[in-house]
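Every protein chain except one is present and positioned as in the full complex.
Residue numbering begins at 1 within each chain, and the chains themselves are lettered A and B in the order written.
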Amino acid sequence: MPHWTALVTVLAVLFYFYTSTRVPAARRKYGVPVPAISGNPDFERVFRVQANTLEWMPIFLPLLWLFAYYISDIWAAVLGFVWIGGRALYMVAYSEAANKRGPGFGIQAAACVALLIGALIGIILSLVHGG
Amino acid sequence: MPHWTALVTVLAVLFYFYTSTRVPAARRKYGVPVPAISGNPDFERVFRVQANTLEWMPIFLPLLWLFAYYISDIWAAVLGFVWIGGRALYMVAYSEAANKRGPGFGIQAAACVALLIGALIGIILSLVHGG
Partner (left out) sequence: MPHWTALVTVLAVLFYFYTSTRVPAARRKYGVPVPAISGNPDFERVFRVQANTLEWMPIFLPLLWLFAYYISDIWAAVLGFVWIGGRALYMVAYSEAANKRGPGFGIQAAACVALLIGALIGIILSLVHGG
């Protein structure tokens, strides 16, 4: 079992959960009652941070675990931490203004590309060598 | 392989799928054609039940399986059943009125907190003991 990857998975889930808790707080702050999800740009940016993090979970988690299995537990965890860091930067910047969300988004996307390439190489080598 | 956890995973996926099937039914009932996702509060609550269940799947499933591996298959499955039960209560109550969604939401969140604490303890013990 890749314990470090398991740990970073729990941390990623906690981070994602944190982005969710910001939505009801933004509802109160900007006066957008449930079930509405639009009507105020400040609210919508906080909502989009949560939605975008959700949208990347099924990219990040499968690639993270495939990388951990095929390449390395430790390196999967390192890339997982980079992903969380990029996500945190994206969250802070996007909450301030839509046009500030680029750098954090790029960091987390780069971490996923690295996980993807590693996983794909590992899978193909295993298929070729009949492992 | 934790068979009971596998079984509760299939049931959770089926329950989540059921919340999805209620969305097109609510579209017809309340006259909200695709691709709109707003315009009628009754429709929006049914839509939010599905969306919120989706939002919790990447919290619930990873924690469920980490708990199953590090702690116990049977207890993971028990907490998984509690999660589905809380989700079902949330679905019924939120469909009636937005301010009735609290208890079911609390139950499913408590199940996830229990899964989280167990998984985290298990992971940390394994890392400390080099297991």
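The rule we apply is simple: a residue touches a chain if its C-beta (ideal position, glycine included) is under 8 Å from a C-beta of that chain, and two chains touch if they have at least 3 such contacts.
Bear in mind the structure is a predicted one, so any value in this text is a computation, not a measurement.
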{"item": "Contact residue for the chain not shown (choose from B:Ala36, B:Val92 or B:Leu127)", "value": "B:Ala36"}
{"item": "Candidate in contact with the missing chain, chosen from A:Val32, A:Leu66 or A:Leu79", "value": "A:Leu66"}
{"item": "Where the unshown chain meets chain A, residue by residue", "value": "37-38, 41, 44-45, 47-48, 54-55, 58-59, 62-63, 66, 69-70, 98, 116, 119-120, 123-124, 126-127, 131"}
{"item": "Touching residues (missing chain, whole complex) on chain B", "value": "1, 3-4, 6-7, 9-10, 13-14, 16-17, 20, 33-38, 50, 54, 57-58, 61"}
